[in-house]
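To start, the structure under review is shown below, and the notes come after it.
Heads up, one of the protein chains got dropped from this complex, but the rest are sitting where they should.
Showing chain A:
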Amino acid sequence: MTATIERGAPAGPTGPPARPRARRSPLQRREARFGLLFALPCFLLFLAFRFGPGLAGVALAFFHYEVGDTPRFTGLANLSRLLNDDLFWKALRVTVVYSVIAVPLSLVCSLAMALLVRKKFRTVTFFRSVFFLPVVTSLVLAATVFTWIFSSDGPWTRITGPVLGWLGGYDGSWLASSVWVLPAMALVSVWSRFGYGMLIILARLQDLPAELEEAALTDGASSWQRFRYIVLPQLKPALFFLAVIETTGSFQVFDLVYVMTGGGPAHGSYTLVFQLVDQGFKFFDLGYASAIGLALFVMTIVVAVIQRLTLGRES
């Protein structure tokens, strides 16, 4: 028997009816207390080592602190310097452009691959493993290999060179071009991350009730209509989660830049985290590095809230 739904009908409650909360026995309460007691050291360590440095970083953003110096409270001086630092704005632009390329591309690839390996065919498990493989590959190793692939002697350049030469902004190597360096790095990032997104979306796809799609099929909906009106809306929570994770990851990109370009050419791939590391560990200006970190944190939160308000509101 095929279940049908009445178009436009409000969706009813989907979960099981609420049950009155059962009263726990003294033994259960005792067990719970011991459980919390055993978890406490771990929780305290987590607080100390996860939030402690974070809070110290926030505090340090209001100090002038170079190694060997006594920290000196300077109020908003670091943040004011940040606003007048051309390199910060350049790094911010690079980070945003990189994220704008990498995040949607990663979501689309993850979704496409998840839909592909959702189907049941003989070698599907093999393909799922192959697509997930880049996630567990060292990014530094991958970046080293891709540096060669994008070099002027590399296969990617040989394939795309003639077309891009005609388009302009390209002078023999993707990594030497300030126009193409960010797309190049975004492609490597997508290659290394889409398997994770695919897994998340696949898990969600396998949880979706088949009845809805079957009903739509009975009603004569095309593949695109089934995807657009049935599958996609139900994937929203997973897509929102991925969008937040991918955006946060993109805002924090460092290893790719470090291995592939060192921030070049001419600051063309100089990201915020790269600037943070430079300031903190190359120039030892920990106060200013912390101010960059604080700005990055605030921006990440703002972007996550915007994503929540747009993409994740209904989920």
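The rule is short, and it goes like this: a contact is a pair of C-beta atoms (placed from the backbone, for glycine too) under 8 Å apart; a residue touches a chain by one contact, two chains touch by 3 or more; residues count from 1.
Here is the rule we go by: contacts and distances are computed from a predicted model.
For the chain that does not appear here, its UniProt entry gives the protein name "Multiple sugar transport system substrate-binding protein", which is one of "Carbohydrate ABC transporter membrane protein 1 (CUT1 family)", "Multiple sugar transport system substrate-binding protein", "Protein HflC" or "2-hydroxy-acid oxidase". Check A:164, A:260, A:276 or A:303 against the missing chain and you find that the one touching it is A:260. Taking the complete complex into account, A:151 is the one of A:74, A:151 or A:300 that touches the chain left out.
Of the listed residues A:160, A:178 or A:234, the one in contact with the hidden chain in the full complex is A:178.
Residues 67-69, 86-87, 144, 147-148, 151-153, 171-173, 175-176, 178, 181, 258, 260-267, 270, 278, 281-284 are the ones on chain A that touch the missing chain.
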